[in-house]
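Omission of a single protein chain aside, the complex is shown with its protein chains in their original locations.
Take a look at chain A:
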Amino acid sequence: MDSVKHKLIKFRNSKAFTPLLALIFLFIFNFFYIDGFFQIEIKDGRLFGYLIDILNRGAPLMIIAIGMTLVIATEGIDLSVGAVVAIAGAVAASLIGGEMQITPAGEIVYETVTTVPVAVLAALVVAAVFGMWNGFLVSSLKIPAIVATLILMVAGRGVAQLITKGQIITIYYEPYFVIGQGYLLGIPVAIFIVAAVLLIVGLLMRKTALGLFIESIGSNDVASRYIGIKEKQIKFIVYIFSAICAAIAGLIITSNVKAADANNAGLWMELDAILSVVMGGNSLQGGKFSIVSSVIGALVVQTLTTTVYAAGITPEVNLVIKGFVVLIIVILKSDIFKEKLNLLVQRGDRV
């Protein structure tokens, strides 16, 4: 008995507790107010339903949140992820290229330039270079992360627009669509990508000392330096990693809508990502972190969006409702509230 109770208390104090609770509450609401919310059918050999939509549409945010978690764990922040989404999408789309032409004979032909691996690799490399820029500013020049990454947040969208020449580039090359709208065993490919990123990062963080180093830097970077942790290098690396995550998200988004829109791709996504990380119980002061909690936080954000659409709420109040739910979650996870809750539970025990 005691061990079960002990585990429950441990779970209640874990980072995943609040976002999971929020997710469950949203699901309960949806169960009553949205017809067929939990229904999953198989249509043309694909899983189909609201839950699949949430995972599929939430994939880019989940991946960005993973990268953001590591940056925040070092007591940093990366405001440039939305812009990097746009840059990566623009690079990939302009490399694959594509224009619809009508030949004099009246035939419709599509033009493409490079193959998928080349475009994907180029997008990731370009993003990594921008990540290095962020990492350099933060780790070597000691510029506060919020300022350092703000530069790319503003300039990056301009870079993306330069690449696309201010146009929306439409992609016509079928194989590229696999990333964002393909299915494997009836499940969207994007979900597999999230799982892969989560698995790789999880292993790296928990099976090697890297996770511990990151937490140590976030808790006290001076002390970490004195005990011999290469603080500079690790900070440099987390920004590169965050940018690569953003690039993967950018590839999924451009593949999904078959277009690179430099103005709008990933717009305000940095804020959703930070929100996911914070809802996941991770402190902005750095230190101990949980990637899984951030991913659940991202799922809460996406579920909220899908709920608002599915429930037919008028667009004028969308953001108000979202803000209200976030407020409740943040209050629930505040230390003061937790203390009160613990007191209440203890009192209950005594009776």
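Rule of thumb we're sticking to: contacts are C-beta pairs under 8 Å (C-beta built on N, C-alpha and C of every residue); 3 or more make two chains touch, one makes a residue touch a chain; residues count from 1.
To be clear about the criterion, contacts and distances are computed from a predicted model.
Visitor: What is the missing chain called in its UniProt entry, if the choices are "Oxidoreductase", "Simple sugar transport system substrate-binding protein", "Nitrous oxidase accessory protein" or "Chromate transporter"?
Guide: "Simple sugar transport system substrate-binding protein"
Visitor: Looking at A:115, A:167, A:208 or A:285, which residue reaches the missing chain?
Guide: In the complete complex, the chain left out is touched by residue A:167.
Visitor: Can you list where chain A touches the absent chain?
Guide: 34-36, 43-44, 49-50, 53, 57, 100, 102, 106, 108, 166-168, 170, 181, 253, 256-259, 261, 263-265, 305-306, 309-310, 312, 314-316, 318
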